[in-house]
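A single protein chain has been omitted from the complex, and every remaining protein chain is retained in its original position.
Our next item is chain A:
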Amino acid sequence: MTQTVFAPWEEPREKPLIQFKNVTKRFGSFTAIDNLTQDIYEREFFALLGPSGCGKTTMMRMLAGFEEPTTGQILLAGQDMAKVPPNERAVNMMFQSYALFPHLSVWDNIAFGLKRMNMPKGEIEARVDEMLRLTRLERFAKRKPHQISGGQRQRVALARSLARAPKLLLLDEPLGALDKKLRQDTQFELMDIQEKTGTTFVIVTHDQEEAMTVASRVAVMDEGKIIQVATPDKIYEEPNSRYVADFIGDVNIIEGTAKKVGEDGYDITWAEGQEPFHAKSNLEMSDGQKAYIAIRPEKIAVSMDKPDGAYNSIKGKIVDIAYLGNISTYHVEIPGGKTIKAQTANTRRLSRRSFTWEDDVWLSWTLTAGSVLEQ
């Protein structure tokens, strides 16, 4: 296999487009960004994900030039961006509220940035038309922003910010105002446009599904720090902490003590008199150290009888069932009072559900299903 995977962050010779170097940003006594160092590479679709107030928007506003770091450096293509005003940066931003100019038509909104570049009139026209085509807005060129729908406005905002062909495009919760269906369609559109234009995108979102869908790498943030940066699948399958595991998707977290077994396995003792759970991990932990095991609900199988040869299995009682159409989630109470969530896919239509409330069932999962976490 010679297929090249897009992963410049694993290439030591690759020069990052954006470098945050020990950046700290304080607003009065509040620290929004806490000594943050991070590289972002060209052509990346980089997602900043976190709850509100975690500092993701501040990071983006510092890239755009609306905020200055209190200490530390931000480099764009090797150049220190301190003291470079927003209008002189090769960076454009798509605002959460879209910030379309209400007094200008769609066409003039898109041309706005180009007119500030001393571009000849003919070139401006060609560029605007190209942007209108890219975002499929040709029919709405003459309309004012209040005469088009939310989805169209979102595309105007995108076209306007892409028109100047920035090195870096910042997207601040770009799909927040759209309903779910439209949002999903637009996510794919965004990825498509990112690929076509080859622009580096940095997106800020609190919607983990959105980050997972569009991004090449996701940075999970909390309280001004980046907790983990990785590809979406790594973030999901190999979270480095309970915070990340819990923030992305649904998860069962069981606390216990670790005991090394063999080369790369651990036994996690989680309750007196219960068989420990077994899991594989590359972490180096000492015996008796506090550890957590995080297991995604869909990786837990539910069965009537004790499964043969399962590495981890435990008996419990169903206390709740959530039927979601495509999947069903069972809440199973295990000895010690803890509730474990397990999901099964409803692959057959109208099949009779095999389990019901108060049923005693067996939960089981493999050696690699759960990830062992230190914190």
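The working rule: a contact is a pair of C-beta atoms (placed from the backbone, for glycine too) under 8 Å apart; a residue touches a chain by one contact, two chains touch by 3 or more; residues count from 1.
We adopt the following convention: contacts and distances are computed from a predicted model.
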Would you kindly match the missing chain to its UniProt protein name, picking from "ABC transporter permease subunit", "Phosphocarrier protein HPr", "Putative zinc-finger domain-containing protein" or "ATP synthase subunit a"? "ABC transporter permease subunit"
With the full complex in mind, choose from A:79, A:97 or A:375 the residue touching the hidden chain. A:97
Give the residue, chosen from A:27, A:66 or A:357, that touches the chain omitted from the document. A:66
Among A:127, A:164 or A:280, residue touching the chain not depicted: A:164
In terms of residues, what is the contact footprint of the unshown chain on chain A? 64-66, 85-87, 91-93, 95-97, 99, 101-103, 112-113, 116-117, 145-146, 148-151, 153, 160-161, 164
